[in-house]
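What follows is an incomplete set of chains from the complex, kept in their original frame.
Chain nomenclature is as follows: A and B, assigned in order of appearance, with residue numbering initiated at 1 for each chain independently.
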């Protein structure tokens, strides 16, 4: 319990996700407080800052990171702004929790990777929060015991109630399946080597021109076959399920069987409606883990390598979606800096 | 309840499946009795016949089918003997329940198809017994109501405890996935147009040289994507599961949640160990349906067209397994004789 003082955090981006992280740091977790908020919309930043004791509003991330009362940075701005914010944080040698995606494509992710390597030590935890979900953690623990033997297949279901306005076919890969990419790599400890995207006739409930659902297949360098059903207009709720099939058994998570009712001829329960509810604890645990590690002077959790590798798989996935057939994933060699285990904590 | 006399059945083949059908006709279902048993092993036929009042043993199917006390034929001999037995039954104009496969390949199935067409009416019910399983029937009923909307994807799991001696990679397609081929066509009312087989690194528990598990993907003429996990050495039991994903919801069968125990730190239940136990009621219902229809002078259930179409998909599947990539399925045009709905009874 030998803890240093409270961690002073700058939150970059105060949209939906950023505002939620501000609330989380201030009201939910221990050991940190928000001393700076940054938004290109200066009014929005001021509004948020005004409700917090000792918090300053900025419109420029660099100014916030230069402030004396900022020990660490939480980046929750839109993806295209991440690269610049990350490189600025590196200049100030500040530890960062960077929401996913690390950056919008593999090339920019590679530049961040190289910049962090120059620092010679990890500074960034990437916001792949499923690694902090209690069920995924149990699943990984079970796999790590070896009781089930080697994983052979991994089946995933990822369903959203409905897509937001403006959603396009490639966003099912880049914004949704991106989570299964990270889960696959983390759960199995394997890299994804190829992607195939199968296209059922779209649902009548999908927006005009959007390929929804999609059925995505990954191959890995460990010989595991991974399939992902992504269906962002399923119409009944938010559902994330995974089943690992191993040599001596299987394990499945995501059934969500909390309260069971009997009513009007049916037994069963409610399906939660969004990821905020499903992964609320995972977000809390993720940010708490980042604060705890930072206060210990460590960096843990998903790395820039993870952010880069997933960006490369996304690019292959989008090509597979557009061109049909199987698309191989190309990665640079993994730097020694990222050799250590990818598991959190 | 206006029923004619008891149906007199010749059972061709008295191996494991044939002997079980003899028991079923004699002891389980109503309205039929076994008056002839046929086996190339004359001693085995005699042993079976000796235990049944009024039952004659034969070693030649043609002789049994010519007997005055035979009204109908149940073929349970090995697949390569089916074509000759079917053609002989056609000569005697006898209704037939033919165990799957109809015949071992698409070419021979096509010859049977043509022979039955010449008769001008259906004589054969093919033994795809999953159509008679209570859970599959419920699933089809639900789909037929239209509540869930159009099917977009169908996920299947098919797991066996362990493969028998001599099992080879292509048998996972021909003997196991063959059931999901029929289920896909029957549940969806669509033909399969292409097959892809993905090959995870085989389980250490698979026999040397056998590709087990396999992950098989079907495309259909209705735009549905179907995936099948086939794993015949899963080591924990027999498990058949299916989940249809439709425009407005999903439906899943095969969880098998009968009795739940709490014991020694675990909750849960037993997994049944073989298909005999899992599909016992389906076999009973299938043979009863055949007997009932035959006594009414009708032929219902899976047709020779179904047997032929599945044989063609099997051939494509084995090629996909061996050559990699996607293999298209080629079918002749469906004769008018088989235009009617494929559902049983």
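One rule holds for everything that comes next: a contact is a pair of C-beta atoms (placed from the backbone, for glycine too) under 8 Å apart; a residue touches a chain by one contact, two chains touch by 3 or more.
Worth saying up front: this structure is predicted, and the values here are computed from it rather than measured.
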(request) Give the total number of copies in the whole complex, keeping in mind that only 2 of the identical chains are shown in place. (result) 4
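Everything that follows uses one rule, which is that only the chains that are shown with their structure count from here on.
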(request) Can you check how far apart subunit A and subunit B are, centre to centre, with Cα atoms defining each centre and the answer in Å? (result) 45
(message) For the complex, give me every residue of subunit B touching subunit A.
(response) 149-150, 152-153, 155, 198-205, 213, 215, 217, 219, 222-225, 227, 229, 231, 234-236, 245, 247-250
